[in-house]
Structure formats: structure tokens, C-alpha cells
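All protein chains of the complex are present and in place, except for one that has been dropped.
Per-chain residue numbering starts at 1, and chain names A and B are given in the order in which the chains are listed.
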Amino acid sequence: MKPRSWLTLHGVLVLLFLYLPIAVIVALSFNESKYGVAWHGFTFKWYRQLLEHTRIHPYVWNSLIVATVSTFVSTVLGTLLALGLARFRFSGRGGLLFLLYVPVVIPDVVMGVSLLLFFAWVQRLFGALHLGLTTVILGHVSFQVAYVTLVVKSRLAGLDPSLDEAAADLGAAGWMRFWRITFPLIAPGVAAGALLAFTLSLDDFVITFFTAGPGATTLPVYIFSSVKRGVTPEIHALSTLMILITTLALIAVQRVQARR
Amino acid sequence: MKKLIAGLATVLLFVGMAKGELRIFNWSDYIPEEVLTEFEKRYDVRIVYDTFEAPEAMMAKLQAGGAREYDLVVPPDYYVAEMARSGLIRPLDHGRIPNLKNLYPEFQNPDYDPGNRYSVPYQWGTTGIAYRASEVEEPVDSWGVFFDPAQYRGPFLLLDEMRETLGAALKYLGYSLNDTDPVHLEEAKQLLIGAKRRGLGFAGSVEGRSRLLAGDAVVVHNYSGDIFQIQEEDDDIVYVIPKEGGTIWVDAFAMTSGAPNPEMAYRFLNFLLEPEIAARISNYNYYASPVQAAEPYLDEELLADPAVYPPAEVRAKLEFIRDVGAALERFDRIWTEVKAR
Partner (left out) sequence: MNRRASWKQLVATVAPGALWLVVFTLVPTLLIFYTSLLQRDPHGWLTGPLTLENYLRFLGLSAEGFDPLYLNILGRSLLLGLVTTVATVVLGYPFAFFIAGSARKNLLLLLVVLPFWTNFLIRVYAWIVIFQRKGVLNVFLDRFGLDPVLLYPSWSAVYVGTVYTYLPFLILPLYASVEKIDWSLLEAAYDLGASRFWGFVHAVLPQTLPGLVAGVLLVFVPAVGTFVISDLLGAGKAVLVGNVIQQQFGASRDWAFGSAAAFVLMAVVLAGLWLYARWTGERGMEDLV
């Protein structure tokens, strides 16, 4: 066989591997039977059950609220940080850069646990900051900032040096100049960073798991605890809906990018 | 920019200004949804309901700050004293829970919480072994099905609850499940490590019964009511209290020391003790109710079922798990090791 044919065979097998589990879940979400994988007939009842399960609705809201707020905060912080890092020299710059990579590279579980410790100590010492949606948002921003900064910074690296002028005026009543000149030029990078932050937040499980308080359950946390109670077709239905939304979002993003 | 900030602030304010909330932390699948909804309607409050699968995880969450976040929590009887000592729960003002009079006399002053100082009994039941009759060669009647390789009957799940599972090993060895002797505990530990390796690992009650039903596991260590619930769906499932003895337990509602909404919490405690409500809960859960006044409203088959309300000769084989005070630390260490090896 020609090399290309081997490559194609390999490619197809890998694709099958990537999609087998997804296909299984989607298929089972329509299966009549509650247990087992034997096909007992097509039905929408699990979807109906899911929609009627009103206690889940706040989890969807929580995921969206957390993702939106944290993305907003982290994008602002990260963009400014990227600007400063890309244009200026200052003492502590090296240390800050290293600190920036820590959330990106350390295992989730270490970061989650460190945040839990932090919030618990703050609570014990100052009585403030209860575990809840707020702490989840704070936790998410903490890893998002790093990603946004790195994305925007790498886009900045390839830009016109006359931006220097604009950025230099930043601290001295140059906000209008920033908005009119600098920002439009870095907007694609900022958007990319924001998008990355948003998806990371929606998908996050580990950080949320450790920092969530009562009523702060997000969808991934719900899926985890639900799976721990036993896999049910209702969870398959929820998963299928999430996969569908992800697909639509992906296609939309691709369309937008194609038009650029 | 200003509009954006204003908009964001409004959203956050709106989110925070939701109507009064009551935050409950309970075992999963332990209360019928309609009971919660009825309380929400009656008192115009929103119930935030979180669940746990293992009481140790519940304790951890409370210690991490949950004691200031949740209003009500549902520990098993043997943890009430420990939680009181740790300052996680507060003494109850009985004046605000008049329905306490609805309890059976023996629940007015239980051993695990004299005078119900910190807790209100919720449900009680037993823990034993459940298995699929058609897939085992001989009926199961001993904890040895988990701990003795020779008595293996099929893929099994251990219960993810420290005192219950360590207790089962201790009882199999012939000791009390409240034994704190380090040598005995070490023996139990070895048994458990072996069992973990032979079986399918650990599972909470809900997962265990779900996998038993699905055919994934053949034998599980589980609570009585959970099993009775699935027996409705599948009569091939058998529940048995092993010959070495099992546990009898009480789950109770307690109020956290930092409860944000104690007023509503007291109302809920009183609500749970109403005869009709208590009956609805038991009819759903298949557990026994400590509320005497609920008897007229309980399903007849439930009241008559000797598995739910065990007769004296069965009760003789059952032991309560008791608070072991400072020795709990020893149990924690052993459990950590069982999970790690």
C-alpha cells in the first residue's frame, strides 16, 4: 500500500476511536431501556424527563453565569497584563512571567486544592468569603487570566511598533487613545483569549469541585456526581444536548473565522 | 463601558436578591421532590438542595466552610456527637420545634444524642447485603462473601462509608463494630484491602443499588430502604442481614453552627415531624419513620414489613454504630490506607 493509504487507514481508525464513545452516548440517550445497552426502541422520554427535572435548571444557569462573569474579568485583567508585559520593562517582570505559567502547567487538582485552602484560611481568619458561586468565579478567573494573557501577548508580539506610542500614553489620560487605536488592533487576539477563557470555564470540573459551595453546582460537577450515583439515560440526554450545543457553537465560530 | 458595568451589577444584584433561601445538605435521593416543593410553596422560600454520597465527604465539606453555608445537614447518628464537639452543629431550641412530641418515646431521648439536643431523627433502617438471587450458587448469608475468597459469589461492591464498611469487617472477625483496639482494626484493614482488590471497588448506596439492578454487580453492601426501593422493580433482588450481625442506624437532621437562615431551618425541622409529611417521606424511601404520629398515614405493607420494622429476634443481631470519640482518628487513618493501597 502506498504511504498515503496507510495514513488514511490510520486516520480513519483514530477518528472512529475519537467518536465511538460519543456515538454510544448519543445513541443510548434515545434508548427505551433504562439499564443496559441492548436496544429496546426509540424514545424521547429521557429528554422530556430531563426538562421536567427542574432542580437541574439552576446548574445550567450557574455554569453560564460563572463562565460569563469570569471571562469578563479575566479578559480585562489579562489584556491589560499582556499589554504591560509586551511593552514595558520593569523589575519583577521575569518573576511575573513565571507566575503566569504556573496556572497553565500545574495539575488542576493542585490548583483546586490550593484555592480551597486559601478560601478556608481566609474564612477562618477574616470570617469573609464563603464558598459559593463567588469563590468558583474567583477560582476560574485565576486560571483564565494566565491563558488570556499568554494568548493576547503572543498576538501583540506580531503587531506594529507604533502601538508603542499608544500604549505609552496609557497611564496618562490616554484611555480614549487606547480605545480608538490600540484596542481595535488587538481585538482579534482579545476575542481569541476570551473565547478560550469561556470554554475553559464552561468545561472546568476540578477547580469548581473544590471551590464550590451550596447552590454553586455547575453542569460538569452535576454530571460527575450523577455518574457516581449510577449512569442513567437521563445523563445521556443531557450529554447529547451539550454535545449538540458544542457542535453548533463550533460551526458558528468556524463560519465567523472563514468570513474574516 | 459604564452601561456594561451597570448591566453586570444589575444581573449580580438580581441573582443575589432571590427570595429567602433554605440550604439543605442531605444524602442523595433521600426525600421525595414533592415534599420539598410543598415546603417551598407553604413558606414562599427557595430550597437549595445539595447531596452527598458518603458522610465522611459531608464532614469534609462542612469543615471547609460548609458549616457557615448550609442551614441543615443530615449526619448519621454516630457522627452527631463528633460534629457537636467540632463545633459544626448547634444545640437546638426545642421551643421552636413543637412537633418533637410526635416522635416515638424511644426517639425522644436516643443514645446517640441524649434529649435530641443537637438533632431531630429523620429515618432509621438497617444495613446488610443485597444480591441477585438468580446469579449466585448459594444464598448469601455472611459478610464472608466480601472478605473470604472462598465465599466469593460474584462481582461485588463495598459500601463507601467508613464506619459501616470497617464495621462489617470487624463483625466478620467476631468483634464489635465499635471496637477501637488497634490490633483488631489492623486485622479489619487487611481484610478490606483484600476485598477491595477482589471486588469492583467502593460505591455509595445509590450507585451500588443502581449497578446491582443493571447487572453490573451481583452482590452489594447497602442500606435496607434503598434495596427495598429497587425490589419493586426487580424481585430477583434479595436483602439479607448477615449471620454475624449488621447495623441498625438512625439518620438525623441537624442545624449547622453558622446557619444563614435558622428561622426557616426550624420551620423545616418542624415540618418534617408532621405526621403526613413524615409518612410521605417513609413511603417514598422505604425506611422506617421515627414519627409515631405518622403511623396512620404509612403504607400498610410498609408497616407490616418485617424487613423495614425488624422484629425482636432480628434486632438482637443488630448493633448501633457509636461515636468513638478520639479514636475516630484511628479509623480515619485506616480508611485512608484502605483506599490508598
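The definition used in the following text is that a residue touches a chain if its C-beta (ideal position, glycine included) is under 8 Å from a C-beta of that chain, and two chains touch if they have at least 3 such contacts.
Just so it is clear, the model here is predicted, and its values are computed rather than measured.
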Absent-chain contact - pick from A:I65, A:L115 or A:A212: A:L115
Absent chain, residues of chain B that touch it: 54, 56-57, 59-60, 63-64, 82, 85-86, 155, 160, 162, 196-197, 200-203, 214-217, 326, 328-329, 332, 335-337, 339-341
Touching residues on chain A - with respect to the absent chain: 4, 7-8, 10-11, 14-15, 17-22, 24-25, 28, 36-38, 76-78, 80-81, 83-85, 87-90, 92, 96-97, 99-111, 113-118, 121, 138-139, 141-142, 145-147, 149-151, 153-154, 157, 161, 164, 167-168, 170-172, 196, 199, 202-203, 205-206, 210, 219-220, 223-224, 227-228, 231, 235, 239, 242-243, 246-247, 249-251, 254
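We adopt the following convention: only the chains that are shown with their structure count from here on.
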Distance from chain B to chain A - Cα centre to Cα centre, in angstrom: 35
Complex contact set, residues of chain A against chain B: 35-36, 55, 65, 69, 72, 116, 119-120, 123, 130-133, 213-215, 217, 225, 228-232
Residues of chain B defined as touching chain A within the complex: 8, 11-12, 15, 21, 23, 25, 28-29, 33, 48-51, 53, 64-66, 68-70, 204, 206-207, 209-211, 213-215
